[in-house]
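Sending over a structure as structure tokens; questions will come in a sec.
For this view, one protein chain was removed and the others were kept in their places.
Chain lettering (A and B) follows the sequence in which the chains are written, and residue indices restart at 1 in each chain.
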């Protein structure tokens, strides 16, 4: 007999993460378990995106995905992948993330209340704005940038931007009204949120100015309730395989977005060495602070970061 | 319980619960309004939006809701439909609804306490100002408990409302 598992999804059903990652993955799970496990996606989310770790932990839905940054203060180690210069390919950073998590970060037990099925990142984040070419921190001075919380916010305000902490879904409204001059986004989001005609100047930061950490989690008791055979089958298509699947999709949509921006006639510049140095100077203390946090959890942060960057084939670590 | 004692009870509830909650709710409501004003004016005139205005507004919204909950509960102010009242003996209906309310609010309070301790354990904070959410969760749990208490007292004193006459 089949076990029916529920999945709560908060992104629109047409979003690449849902259409090309989550849905194909649920099909892989059904195949791997020869139909003994069926995953039912609920018609709409059971709550705000930031509730989705809790939703899986408490079993309101059996499986969820979400972002660590949506619940500040709760997780510490994920920041490793959100620092600048993590890598140019989402596939490489995602796979590296999963491997380093299993080698070291996982020991801290940050996800002990759920069964962790996967970790991944989106593509590298860059700077997009409507006013000018950004090639140094001085160009950011007084620029109103929409940011998420966490590292994005600290970094952008360190570099001199006026930061607006607003949800990414509000960017069209913010930019068309001139409330915001720009935003930090991976390339895909520029076209996904339809701001390519407004954010006409893009500065690409090699390895990314920031990145974003996602998880896929399952209720612990529901996972334990599966037979050993089915648990193994589920994990065989999750973990590294899921990281690779998700990373590839992000890479694909980023590449398509870059083409679209070029076709649109947007100005695309690569961050000069000077800007990269300024970012590096601003981020070094943040990395140090993070290493101290990691040490409190019994994790060697410096070693983990180095392993991550070696694996994700990023430019040499600062 | 005789009327004099009920009156005393209502007066005490008003003094110890309603009045302080009213004052705090009023202040939070005012700050919520002022936060947006300072944020927007700061953004347009000084290029300096209020840091964390977004999350402060969210925190204050939740605080206003849950500070107001015991007030509206003590006034019997929750929306209900009184259409078929005559179908059941009035006293039976009063007790049934009263018990249903106490049970529902009791469960509500209990899950909020549970939630508050979980949030405390996780150390969840807001994104920019890093204000711990646990404070808010404990406030929510506490005022929901007070609402439950108000419902219990109302059942006990056989009254519909737990407010001092002449007050608003």
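Definition applied: a contact is a pair of C-beta atoms (placed from the backbone, for glycine too) under 8 Å apart; a residue touches a chain by one contact, two chains touch by 3 or more.
Methods note: contacts and distances are computed from a predicted model.
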item: "3-oxoacid CoA-transferase subunit B", "Acyl--CoA ligase", "Diguanylate cyclase (GGDEF) domain-containing protein" or "TRAP transporter large permease protein" - which is the UniProt name of the missing chain; value: "TRAP transporter large permease protein"
item: Positions on chain A where the hidden chain makes contact; value: 3-6, 40, 42-44, 46-48, 51, 54-55, 58-60, 62, 167, 170, 173-174, 176-179, 221-222, 225
item: Positions on chain B where the hidden chain makes contact; value: 22, 25-26, 28-30, 32-37, 39-40, 54, 57-62, 64-69, 71-72, 75, 77-85, 88, 93, 96-97, 100-101, 104-105, 107-108, 111-112, 114-115, 136-137, 140, 168
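Here is the rule we go by: only the chains that are shown with their structure count from here on.
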item: CA centroid of chain A to CA centroid of chain B, Å; value: 37
item: Residue ranges of chain B in contact with chain A within the complex; value: 43, 47-49, 52, 54-55, 118, 122-128, 130, 132
item: Contact set on chain A toward chain B in their complex; value: 54, 69, 71-74, 142, 144, 148-150, 153, 162, 164-166, 179
